[in-house]
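Working notes, beginning with the structure itself.
Complex shown without one protein chain; remaining protein chains in place.
Residue numbering begins at 1 within each chain, and the chains themselves are lettered A, B and C in the order written.
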Amino acid sequence: MSLTIKYFGMLAEVTKCNEELIEVNECTIKELTSKLLEYHPDLKSKNFKVAVNQSLVDEDILITSKDEIALLPPFAGG
Amino acid sequence: MSLTIKYFGMLAEVTKCNEELIEVNECTIKELTSKLLEYHPDLKSKNFKVAVNQSLVDEDILITSKDEIALLPPFAGG
Amino acid sequence: MKNTTTIKNVFVKGAIAPDFIANSIAKHQSKTNIGAHDIFLGQVRADVINEKTVTAIEYSAYEEMANQKFHEVREATFSKFNLTCMHIYHSLGTVKAGEICLFVFVSSAHRKEAIKALEYVVEEIKIKVPVFGKELFEDETHQWKVNN
Partner (left out) sequence: MKNTTTIKNVFVKGAIAPDFIANSIAKHQSKTNIGAHDIFLGQVRADVINEKTVTAIEYSAYEEMANQKFHEVREATFSKFNLTCMHIYHSLGTVKAGEICLFVFVSSAHRKEAIKALEYVVEEIKIKVPVFGKELFEDETHQWKVNN
């Protein structure tokens, strides 16, 4: 399935894009993350959380093709 | 000795003055207060504290002629 | 009299205008070590008491003692919290319902200090400063306000 992955802040800097389309089989967040670290080795040194449909989620949940996936670096609001 | 007593807020309303000069012998705050309640019986129903030289003090302290005495009703700042 | 040189006059005549607050905020923009401001504003409520509505509060104070107490609260706050600056203004005279009668402004490098300091200052003011408030009703009667 096709998934759009959004990157923010320092992560967008590392991946050199705000979002990208990737092809994956059905998988968990954890499996997806491993894949993204392969594509973008520089992400390995970064601290981030994954949001699915705008909520932070457990890394064991399964992703479906309609999900909105985002990688979020540490927050700095305020 | 002569003492000036200041009244504020609802107490000035009861005594009908902002300050008054009274004659007393050397005495404690407690004795002074009794005297003031005699002069102004309507003060008896009021809740107040006594400040000497702009500080709230224990009612056992002795008053001297140079002291600035004030009767303060409950505070309502802010 | 103690420390007269350093004791500020906290009192202003009548209500505190929003523009006065904006000015005060703007003046702090040159202090670039500040990361957090916390501002408390006391506003006069149109309370309904025995079917009568408060239209204004007329504030009076034992001014000299009050300024001394504001000064002591200020000193204590600076010693307890790591603040960059602090300003306190309180109204005297008539302040209508909806208008502002107290403006406390604390600034710090970090939010937690500012937030804790503001709470402390406001509580101390309520307890320690001899300010008196006459709640005026629409029919020209009144009652005396008591802090709780």
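In the analysis below, a contact is a pair of C-beta atoms (placed from the backbone, for glycine too) under 8 Å apart; a residue touches a chain by one contact, two chains touch by 3 or more.
The model shown is predicted, which means the values in this text are computed figures rather than measured ones.
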Across the complex, visible chains touched by the hidden chain are A, C
Note that subunit A touches the chain not displayed via residues 6, 8-10, 51, 54-55, 70, 72-78
Hidden partner sits against subunit C at residues 18-19, 21-23, 25-26, 28-46, 97-100, 107, 109, 111, 114-115, 118-119, 122, 126
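By definition in this document, only the chains that are shown with their structure count from here on.
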The distance between the C-alpha centres of subunit B and subunit C, rounded to whole Å, is 26
Whole-angstrom distance, CA centroid of subunit A to CA centroid of subunit C, is 49
Cα centroid separation, subunit A vs subunit B, in Å, comes to 72
For subunit A, residue numbers touching 2 or more other chains are none
